[in-house]
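Of the protein chains in this complex, all but one are displayed in their positions.
Right after this comes chain A.
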């Protein structure tokens, strides 16, 4: 049949669902996010000039960390929102249209005196 397939090593697993160990577990992911935020935002003040860089780098860091966790065949989206604490009202909501059996999300809110940070991570299984 000729040469098919991207690599020689990748074999067809014929699996349509992730195994129990490989699911995008909310609790594991939330823990990762919490640890990263605690480390990166511990004493950070809200400085408008630095925030764009910080949000981008935070989302990249968290995404890379989740890749290392080894969620096979999962597509991931990480969204980071950082805002200044000035007593304003903020509300955030998310809805997803996916396969509830395989896909999941995790979120965490970090607050210190000058800023708040919300991270939402979503994982969708790629069939």
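Here is the rule we use: contacts are C-beta pairs under 8 Å (C-beta built on N, C-alpha and C of every residue); 3 or more make two chains touch, one makes a residue touch a chain; residues count from 1.
Criterion: contacts and distances are computed from a predicted model.
Novice: What does the UniProt entry say the missing chain is called, choosing from "Large ribosomal subunit protein mL40", "Dynein light chain Tctex-type 1", "Transcription initiation factor TFIID subunit 5" or "SEC24 homolog A, COPII coat complex component"?
Specialist: UniProt lists the chain that is not shown as "Dynein light chain Tctex-type 1".
Novice: Return the single residue from A:20, A:42 or A:93 that touches the missing chain.
Specialist: Touching the chain that is not displayed is residue A:93.
Novice: What residues on chain A make contact with the chain left out of this view?
Specialist: Residues of chain A in touch with the missing chain: 46, 48, 51-52, 54-56, 58-60, 62-63, 66-67, 75-99, 103, 105, 120, 122, 124, 126-127.
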